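Notes follow once the structure below has been shown.
Note that one protein chain of the assembly has been removed; the remaining protein chains are unaltered in position.
Moving on to subunit A:
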Amino acid sequence: MRRSLRAVLLGVLGVALVAALWDLYKAFGPEDGVLVGERTLVLPRATDLAMPHTWEMVQRLFEPATGLPGAPTALGAVVDAAGFTLGIAARGWLVGVTVGLLLALLMTRFKTAESGLLPWVVLSQTVPLIAIAPLVRRWGAQVEIGSFSWENEHSVALIAAYLAFFPVSIGALRGLKSPARTHLELMHAYGVGWWRTLLTLRLPASVPFLLPALRLAAASAVIGSVVAEVSIGLRGGIGRMVVEYAQSAGGDPAKAWAPIFGAVAVGLVAAGAVGLLTLALKPFRLTETS
């Protein structure tokens, strides 16, 4: 209990420290930033436009998002958008984790699958997101099965999944292959088949490798959702909001920061959710002893 309190206090202290640094620099930093030579800016400008006061950013959250009558506060708009993006990221994460696990199982089961698939898995992550986003949207537009029609948000979730599956497949593959030869031979001596060995030995042994992979996948899914929202042009999420609010930064510099905080919050919530999963799998985190 005391340790968790300490952790919370340290976390708050960390945020406060960043805020304090920000405003200190703003108070004492040169207006035009620090230039090396003619054009290379090494420290930012400290104008109100470039660096609004931290309290202004917070204050702006509680003011109406737009000038229209009856508009929600910026905070309300950001929370809505963050929830929307989080939902898409969560779907992407689930699909990505499922696909990643299945690929890892396939690669563990068949040596040929590993040598055939692994290069493609690695290669898949070198394709720039911006390049595949419009393709996914175009392909998706042709999908129509019964009453189900492909929406843009499905495309975004798919791209989130495309980023999320990678760490899971690599981590799970390493984990599933981690049992020592002694353990595998023991299973063989017990006359146990591949599936029983998977359940009794390989899956539990993979947990210490899987947990960081799931966490990475959550971060990837969030980033994938935010970026894909922008490149696909999906409204309603944080990604699009970052772009929209940035456009009004000229007259309302603090406003542009609201969706950025929202994106950070989405990332934190996603990481926290995976953290809960970690607690549930704690018994399997014991490392190898012999």
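For the reader, a short list of remarks on this structure follows.
Methods note: a residue touches a chain if its C-beta (ideal position, glycine included) is under 8 Å from a C-beta of that chain, and two chains touch if they have at least 3 such contacts; residues count from 1.
Definition applied: contacts and distances are computed from a predicted model.
Selecting from "Na+/H+ antiporter subunit D", "Nitrate ABC transporter ATP-binding protein", "Peptidoglycan glycosyltransferase MrdB" or "M48 family metalloprotease", the unshown chain of this assembly corresponds to "Nitrate ABC transporter ATP-binding protein" (UniProt protein name). Only one of the listed residues, A:Leu186, A:Ala246, A:Ile260 or A:Ala273, touches the absent chain: A:Leu186. Interface note: of A:Pro64, A:Pro204 or A:Gly233, the residue touching the hidden chain in the full complex is A:Pro204. The missing chain lies against subunit A, touching residues 180, 182-183, 185-186, 188-192, 196, 200-201, 204, 207, 283-284, 286-290.
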